[in-house]
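One chain of protein is taken out of this complex; the other chains stay put.
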Amino acid sequence: MNVSIIGTTGYGGAELLRILKQHPEFKIKSIHSTKEDLPIWNEYPHLYEIIDKNLQGIDSVQIADQSDIVFLATPSGVSGKLAENFSGKNIKVIDLSGDLRIPAQAYLEWYKHAPANESLVEKAVYGLPEWHHDEIASAEIISNPGCYPTAALLSLAPVVKENLIKPDSIVVDAKSGVSGAGRALSRSTSYAEANENLRVYKVNQHQHTPEIEQQLMKWNSALKPITFTTHLLPITRGIMTTSYVQLTKDYTSSQILELYQSVYEKQPFIRIRPENSFPSVKEVAGSNFCDIGVHVDSRTGRLTIVSVIDNLMKGAAGQAVQNANIMSGLDESAGLGFVPLYP
Amino acid sequence: MNVSIIGTTGYGGAELLRILKQHPEFKIKSIHSTKEDLPIWNEYPHLYEIIDKNLQGIDSVQIADQSDIVFLATPSGVSGKLAENFSGKNIKVIDLSGDLRIPAQAYLEWYKHAPANESLVEKAVYGLPEWHHDEIASAEIISNPGCYPTAALLSLAPVVKENLIKPDSIVVDAKSGVSGAGRALSRSTSYAEANENLRVYKVNQHQHTPEIEQQLMKWNSALKPITFTTHLLPITRGIMTTSYVQLTKDYTSSQILELYQSVYEKQPFIRIRPENSFPSVKEVAGSNFCDIGVHVDSRTGRLTIVSVIDNLMKGAAGQAVQNANIMSGLDESAGLGFVPLYP
Amino acid sequence: MNVSIIGTTGYGGAELLRILKQHPEFKIKSIHSTKEDLPIWNEYPHLYEIIDKNLQGIDSVQIADQSDIVFLATPSGVSGKLAENFSGKNIKVIDLSGDLRIPAQAYLEWYKHAPANESLVEKAVYGLPEWHHDEIASAEIISNPGCYPTAALLSLAPVVKENLIKPDSIVVDAKSGVSGAGRALSRSTSYAEANENLRVYKVNQHQHTPEIEQQLMKWNSALKPITFTTHLLPITRGIMTTSYVQLTKDYTSSQILELYQSVYEKQPFIRIRPENSFPSVKEVAGSNFCDIGVHVDSRTGRLTIVSVIDNLMKGAAGQAVQNANIMSGLDESAGLGFVPLYP
Partner (left out) sequence: MNVSIIGTTGYGGAELLRILKQHPEFKIKSIHSTKEDLPIWNEYPHLYEIIDKNLQGIDSVQIADQSDIVFLATPSGVSGKLAENFSGKNIKVIDLSGDLRIPAQAYLEWYKHAPANESLVEKAVYGLPEWHHDEIASAEIISNPGCYPTAALLSLAPVVKENLIKPDSIVVDAKSGVSGAGRALSRSTSYAEANENLRVYKVNQHQHTPEIEQQLMKWNSALKPITFTTHLLPITRGIMTTSYVQLTKDYTSSQILELYQSVYEKQPFIRIRPENSFPSVKEVAGSNFCDIGVHVDSRTGRLTIVSVIDNLMKGAAGQAVQNANIMSGLDESAGLGFVPLYP
């Protein structure tokens, strides 16, 4: 199958190239960017002699003609408009941006710029494969989940769906590596300012908040707004969410673990850690895994849930390919068997 | 005044040397360790030609004779015993370990080894200068607060004392640099395993939990057990605590800020950040500051409090010298005017 | 083909597992260590639910019976003795240690402990595939090159073999990430001491010096001893060698480049960078590439050669598998198509 990437020069695009180059069924047909006519290794020297394609301009008609699947790795605000060009053209579209994830009004409020076409947003399937496998399989357009929402939702789903927690008790303390901010230059992601540092940002204002809440409320309509806080870690890749919820009853850690293990038993990319074992972010680096550990504090009746992903993989490009696999009728994990790079 | 350090080869001891070398009134009389007769630069080459003293064995009688102040930078389990040797000898003692902070039973439960002499624990004043200035001034022995408790308590004190929060709602998500684990070697603090990583540890079992709760309950007897979680950051120095509490009324961020500013107005080492500004850990590196930022989320009624310190300074050696200053009738900030090292 | 690994718990062993798990022809038969009966994920949680084998003790007879290939990822001093057990048993052996690389007397002088059996050292083929392909193909036992020698030799070979440089002019300034020191704990590889630091070590005394010189002198008998200096970088993976040699004539950068391109034209893992482009270590992370850039300074007549590898891949496990592929008649790059993990 022929796949094309639009927005190839960002980190999400580069990670798609890494995956797709080694994929057994997908063939990179063309790569696109506003920096047309440069060899890709000029932007990314690590691809020298590996991917010998040049970046091309974005001609949606031509791309639609020659591709079976197109990945939009373009920024929020751009993706939504591009996606329209591919709608109804018998081509599978996977958008990695936030443009198709939430309704227009919430988008405007949290993203603070104009939302995408509303019918497109409605048409897009939210591509969280562990929970939406069948809708994804028949979708034409996928809205690929955000990095933070992926880690948070996968770790909260079992207790939220089973209604084991107080609906107003969710606090998600999230920490992300710097690559999550993309390749655009900024002071807070410059080396001298991010290194040996930990920074909290967008306190109570992160645009992933409504995305997380929307899905939680689909699972459990009683859910109330959550507290969601984001921190910038001095690492390149990786997200950890440490979530705190108040249990409604005196469950033990092992009861909660049993639930998680049973819920995710057949999921190839979810690893539930044994009791008293918790994942660290490096243990999933470069892979598509989401690892989860839980612990109940009997003193407070609170459950702590720790979830880690590689933000460029399960949090972006890896999950996008997982969705593409499902849409294409392939094994969900085709081309995604990366063993984490440790140490 | 003559000061001696016992346990000089750990990071707390080395930081005491850095401070005391530049202190206007304290003179380093002798430095002690189990590695006797080595020049200190052999252990710490950065002190070459700066501190030309040799490490000596630990002869408590001699140390008491020649010192006005003694710092115990020895590990928990060792400090408690050493402190006895200096009790009642007209010498000021500041213990940086956890040995004198909490009662015997709680100590046994959380530290999991034998507690110190109980009368000594009772005699020791908990050295949080912003709240215990007068007791410190007249104390003979100080129990220097733990690194995490310093950051957590300073940031929670105003709302806890003023009774503005629900007593069972405190969640403290804490993150620390690697130097907090001391100089002893371990796999989780080795470079290849800590770098590019974030690790959660001692989930619901950290020994600083009872220390924090004890002080909170002194301030407000209605307080319930807290949730306290610790993470290992890939940085050398610095702690951030992100704390979440449920407000009892609809306060605004600016109302909460006013309270913090007024409470800490005269404290030389507390910097309350303006609205919508939050401190990052590097902004206090190498200094004795504790910086605090707050934000109320009107959607959830929850207050988020961000607090940062340098764990070796305000979290250990800096606070110890601050206590020594107060005990000696000096200006509290004597020799502690370090401007943060940024970037 | 069945392969076994001895010394699985070091970083070289873990990297072999990562590669072999994804290899199309090799099957991990058994993994061995002195820590027998532990599941490997207990040592390396990133392998949880990926490799479900337990570590076993080292029973050479059984290993020889059930394996076609055995990798010795054991330390210098151990490997040499183990290798004897597999000699003459119709099993391919690849030793990643330094034990079989240099003659007994040089070994004693530089490694400062007892050398391996001399006939075994003579029998072992030095496994630098770009230069010894045919000997490797028919070898029974391979001495896998050291990490520094791999980077240095590949980058010096063309000008040394072609006799373009003054024989006493070679200076190799080498820099390595911390994983090169192995998983054993040490102060200089602890996070707080290695981070934000650069350390020079074993100045003029590194045990890789005679290994490099021996091969250079095989290529050009006029060569004199070299200056070889090693530095510890605050990164986990990666080696860079910056080499300085005095040219015998006024060659231009482009002439030297042409030589390198022509020499390495057919080598799948050598990437010669275009003029004025130089590789950085992260551009090969997680891959088996060795990237080389060159520049002639007309002011001094000196050639600068920059070479980078991932020390655990082309510098250890990757090259070991490359050798195993050649010994087994497979495509040299089978199972080694890793795209560098960037950023």
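Order as written gives the chain letters A, B and C; numbering starts at 1 within each chain.
By our rule, a residue touches a chain if its C-beta (ideal position, glycine included) is under 8 Å from a C-beta of that chain, and two chains touch if they have at least 3 such contacts.
Keep in mind the model is a prediction, meaning the values are calculated, not measured.
With respect to the full assembly, the chain omitted from this view is in touch with A, B, C.
Residue C:V171 is the one among C:A137, C:V171 or C:L185 that touches the chain missing from this view. Between the chain not shown and the residues A:N42, A:Q62 or A:N195, the one that touches is A:N195.
Touching residues on chain B toward the chain that is not drawn are 11, 14, 17-18, 21-22, 44-50, 179, 195-196, 236-237, 271, 273, 277, 279-280, 282-287, 291, 337-343.
In the full complex, the hidden chain is touched by chain A at residues 11, 177-179, 183, 185-187, 189-192, 194-196, 234-236. Although one chain is not shown, part of chain C still touches it, namely residues 168, 171, 173, 175, 192-193, 195-201, 203-204, 224-227, 229, 231, 233-238, 240, 242, 244, 278, 280-282, 285, 293, 295, 297, 299-300, 302, 304, 306, 308, 343.
The rule we apply is simple: only the chains that are shown with their structure count from here on.
Here the spacing of chain B and chain C, counted between their Cα centres, is 45 Å. Note: centroid distance chain A to chain B, computed from Cα atoms, is 38 Å.
One finds 36 Å separating the Cα centroids of chain A and chain C.
Residue positions of chain C touching 2 or more other chains: 11, 179, 195-196, 236.
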